[in-house]
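Removed: one protein chain of the complex. Kept in place: all other protein chains.
The chains carry the letters A and B, assigned in the order they are written, with residues numbered from 1 in each.
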Amino acid sequence: MATVVSVSDGGIIVGKPKWRPLENEGNLALLLLLPTVALLLMFIAYPFVRGILLAVTNSKVGVIGDFVGFENFARLLKDPIFHAVVYNTFLYTFVTTVFKLILGLWLALLLNRDFKFKAFTRAFILLPFIVPTVLACFAWKWMFDPTFSVINWMLFKLGIVAAGAGVNWLGDGDMAMLSIMIVNIWRGVPFFAISLMAGLQTISPDLGEAAAIDGAKPLQRFWYITWPLLMPVTMVVVLFSVIQTFSDFQIVYVMTGGGPANATHLFATYAYQLGIGTGLLSQGAAVSLAMFPLLFAIVIFQLMYIRRVETR
Amino acid sequence: MIEGAIWRRWVFFRLPMAIFLIFLLFPFYWMIITTFRPDGELYIPWYRANYKPFWTWNPTTAHLKYLFGETTFAIWMWNTTFIAVVATAISLFCGVLAGYALSRLNFRGAALLGTTIFVTYLVPQTLLFIPLSEIIRAYSLGDTPWSLILSYPTFLIPFCTWLMMGYFKSVPKELEECARIDGATRWQAMLYIIIPVAVPGILSAMIFAFTLSWNEFIYALVFLSSPEQKTVPVGVISELVRGDVFFWGPLMAGALFGSIPVAIAYSFFVEQYVSGVTGSVKG
Partner (left out) sequence: MSNVTIRHVHKHYADFHAVKGISLEIKDKEFVVLVGPSGCGKTTTLRMVAGLETITEGDIMIGNKIVNELPPMDRDIAMVFQNYALYPHMTIYDNMAFGLKMRKFDKAEIAKRVNNAADILDIKEHLSRKPRMLSGGQRQRVALGRAIVRNPKVFLFDEPLSNLDAKLRVQMRVELKKLHQRLATTSIYVTHDQVEAMTLGDRVVVMKDGLIQQVGEPLELYNNPANKYVAGFIGSPAMNFAETVIEQVGNAVYATNPTMKIRVPEQIAARMGPHKGKPATLGIRPEDLHMATGADPEELSFDAVVEVAEQLGSEIILDLKAGGGAMVASVEPTVKVKPQQKIRLGINPRGLRFFDAATEAAI
């Protein structure tokens, strides 16, 4: 049999389990988690420590630097481009998140109805989110081209702009910021819409009907029933999106490269320009790490929120 | 669903839906039409009377020929596929096992470890790319596919783990208990019962991980330098843009063909992908 037995008094046998270390939950968990923990330690924890070490030295590519304390951060505080970066990043994150939420919610409400080709429509709507961002950005860049812009042609045909006086989408600082915001919103709306739609589907239609019988008008039904019940999903989606947008790189890198005249630099693109472009690794690492406090605050907030929702 | 007059249906549903669809899909239409439009038609300023944006009567394959003949686009496609497949496989392997351990086993530190993995899931690539590039160089992995195959799991594993934890939690505990009473060890119960039952969850993690690694940009941009090592997004940007000169025809062809594999993978698994999107926010 499967057991080794020892006979004690009175003919009673004490069953002794075979030696199977993986039947112990702790041991099995250790084994299962080993590859994950090893990879994450090597490629997340270690780089994080290295990043901090880089940020407090004056290393350049190929040159191991000396310890300089907080000099890199002190320099950033005096750097006008960094000031612009902070302003740009907050503005970019705030404006796009607001629009993504409004448009995404609207689209989710539209998608939540029954109509022909619903599955088909839903599948197509996610395309901006799944296609490689860099490649999609090239399509936008081509649509924003100063000379050949199809968007300007549309505005021209609608009589909004005159021939030869089109919108200088990527050449003007403010318009460039607007352009990258449009692209970010374009890419983010599908994610908001699909996630919020999933949230909407968990809300029983009975509630809306009960409220309708109680005399609530559509807007009231949305405000008093749908919106509060959707709140947990909305919070998570917004926080995810804020993290992604705050640390965005690809859209700006392709559309404007941070220009014109640093008008659209974000943390990530500025860090890239300093650290990889000019080889000032330490300063680049310092710019990247400057994102950390806010990201950390968002993560803590999110964890607390999830815990609150779960224990409710 | 929408009560009342036809005009209401138009104002509150059809019109907004149409505008959303145009806004979201027009760039793809523009990609496709540009790919097949001859240069002579492409470069007409927008205010000229002969600017005909929406159709071409002279489709050409010149841009495609340029893309596949004059650039190493085919090699980039292969590189991207290879990297995405291997990174996805590694991440799924780790993520499924870790997700199982964190959601179904009781051990000390489970909650803490779960939270830690959730936090790493939220770490953006742009936070760590500079020190990571140093480390990749120190491991002599620079300019090889392995630099990406080993670094992509850092954001894929937390994602897969998180998604799988959610999925495993939805599988009744009794299945495992029944298997163990039936004579399976914990390991066998996981392998023969719980993992096969979780296949839909694994599929959505897989398709998500694949598109994430196919789309990754900044690590590929920083870690790879020679043209024949590049992935599609990086290759297109560095080889089809020369200084200020954009080769719009081949660029759009590259964008189109670089999007096709993810679009195909996506079209086969739309449902899984959508449940991945929703699963990733529900956790």
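Here is the rule we go by: a contact is a pair of C-beta atoms (placed from the backbone, for glycine too) under 8 Å apart; a residue touches a chain by one contact, two chains touch by 3 or more.
Since this is a predicted model, take the numbers as computed values, not measurements.
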Query raised in the report: Of the residues A:14, A:158 or A:213, which one touches the chain left out of the display?
Result: A:14
Report summary line: Given B:77, B:193 or B:252, the residue that touches the chain left out of view is B:193
Query - Residue among B:17, B:179 or B:253 touching the omitted chain - result: B:179
Requested in this report: Name every residue on chain A in touch with the hidden partner chain.
Outcome: 1-3, 5, 11-18, 20, 23
Report summary line: Interface residues of chain B toward the undisplayed chain are 172, 174-175, 177-185, 188, 192-193, 196-197, 199
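The definition used in the following text is that only the chains that are shown with their structure count from here on.
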Query raised in the report: chain A touches which residues of chain B in the complex?
Result: 1-2, 13, 16-17, 20-21, 23-25, 27-28, 30-31, 34, 42-47, 51, 53, 90, 93-95, 97-98, 100-102, 105-108, 110, 113, 115, 117-120, 122-135, 150-151, 153-154, 157-158, 161, 185-187, 211, 214-215, 217-218, 221-222, 232-234, 236-237, 246, 248, 251-252, 254-255, 258-259, 262-263, 266-267, 270, 273-274, 277-278, 280-283
**Report entry** Touching residues (chain side chain A, partner chain B) in the complex
**Finding:** 20, 22-23, 25-26, 28-30, 32-33, 35-37, 39-40, 43-44, 46-48, 50-51, 53-54, 103, 106-107, 110, 113-115, 119, 121-136, 138-143, 145, 147-150, 152-153, 156, 163-164, 166, 186, 189-191, 194-195, 198, 233, 236-237, 240, 243-244, 246-250, 253-254, 267-268, 271-272, 275-276, 281, 284-285, 288-289, 291-292, 295, 298-299, 302-303, 306
